[in-house]
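This view holds just a subset of the chains, kept in their places.
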Amino acid sequence: MGVLVMKGRDNLRNHMVYADNAATTKMSPAAIKAMLPYMETIWGNPSSLYGAGQRAAEALQSARERIAACFGASAGEIYFTSGGSEADNQAIISAAKIGERKGKKHIISSAFEHHAVLHTLKKLEKAGFEIELLDVHENGLIHPSQVADAIREDTCLVTIMYANNEIGSIQPIVEIGAICKEKGVLFHTDAVQAAGHLPIHVVEQNIDMLSLSAHKFHGPKGIGVLYARKGIPLTNIIEGGAQERGKRGGTENVPAILGMATALEEACAHMEENTKMVLKLRNRLIEGLSKIPHSVLNGDLEKRLPGNVNFCFEGIEGESLLLLLDDKGICASSGSACTSGSLDPSHVLLAIGRPHEVAHGSLRLSLCEENTEEEVEYILQSVPDIVEYLRGISPLWKDKVKGKRAFLLPE
Amino acid sequence: MALYSEKVMDHFRHPRNVGSIENADGIGEVGNAKCGDIMKIYLKIDNDIVTDVKFETFGCGSAIASSSMATELIKGKPVSEVLQLTNKAVTEALDGLPAHKLHCSVLAEEAIQAAINDYKSKQKIRAVGSLAKAEESK
């Protein structure tokens, strides 16, 4: 029976527990500070000849170098974009154009990529490309051998994300990169969730192209990077001036680029200690939530982003769970249908084989180094109560308890 | 301009008429295949008046709020009036729903219709039953 167990936020009543860092992050004060001079005093257009413009151009170049250094690239391989989506779009379109010129129109990707990748691939499919989406194992991983088996004579691109945004599983990038390199196929990775959180080295990891987005590592929104190895000709998706070596028109967003460089350096410099802290919190969360009956952790336990927790709770619908968590001040997300205007359950959870009903009841908590043990304990108090309450008012759950319907997840 | 109106949030947070009715006179359960929501309505009907109503819902915030509001709207009403309840009335009583959530109010309408239908077919059976009994006693 449904008894409303909502008790308010207890000791954290007026405190917001932000556990949705995979959606976006709070800006680092250092990154904000890095932006302000370029908003207030050095506002010149970097394409301008005069000193005030050239100072902006110099700042831009230094940001390019600092960012490149964070993952073993060189400054000339960094293209600034308006974010991860644009970088994904441009990488894929560029590789497709290169392939097309050689008569190669087969592209390999995976079923659980971000929509910036999947929708671009769909567009290419309509334009006559053959898109092969690899299955993802139940643990959220793709095996390098799947890539090796799928590559054909006419494959022009393999695009596999570095780490999944919903379930946090980290793909075997080095191995996939090595296979692509050996077979002479371009390899792109959407590293939007990985950059600033996992060590990346484009040369050692055989990455030809890589996308990142600053707001996922405490940098500003609206700015990202497409890394493209020297010699890979990019196709413009935004035509215009000679900016970004002619590959991306539009006056450069100097303040945001400087903010991004600072945030990325900061994230990379503190990666080890942040990972340690976040891992501890994450593991405690996973341990605690695992105790809820008929629940399952999504994504591999080991090969997993340090801050990612993702569970399915049988008999629960994600949106209700999120709204009740919000009432307790907890910001979380769900792969749920209802969150985004689409009614379909998360394509990621379906890709790892969760049945529709179970996929609807997911909860993603994504942590960062600013989260505390107290917050984690508060989450661990709150989630089980809400799950129990929602199950209590669910006709589905009642049927299961009575044995009229089968449980899909073990107790 | 929050996602949901105050009314929706109130009915979501404090849903009226949650639960089930033992020996209900009518029960309706409907589901939306796409979004997965399921609603179950229990009716107690005396003299063609809905004297009690309960619901159980598996679904999003607006599904729960729609169930709650719909049950409030039909409580104490004659069956003939209940049959005229539309999803539009539910939505309006909730001060509106986002476009992609309107189907939740449809689900509530359908669940109630299903419960009334169940009540009516049960009545018919009972009527047939009492008819049979009357025949017998002849």
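Going in written order, the chains are labelled A and B, and every chain counts its residues from 1.
Definition applied: contacts are C-beta pairs under 8 Å (C-beta built on N, C-alpha and C of every residue); 3 or more make two chains touch, one makes a residue touch a chain.
Source: prediction; values computed, not measured.
Colleague: Written as a formula, what is the chain make-up of the whole complex?
Modeller: Composition of the full complex, by label: A x2, B x2.
One rule holds in what follows: only the chains that are shown with their structure count from here on.
Colleague: Mind checking the centre-to-centre distance between chain A and chain B? Centres are C-alpha means, answer in whole Å.
Modeller: 41
Colleague: Which bits of chain B are touching chain A when the two form their complex?
Modeller: So the residues of chain B in touch with chain A come to 9, 12-15, 18-20, 29, 32, 34-40, 56-64, 100-101, 103.
Colleague: Across the complex, what residues on chain A touch chain B?
Modeller: 1-2, 4, 6, 315, 317-320, 323-324, 327, 336-338, 341-345, 356-357, 360, 393-398
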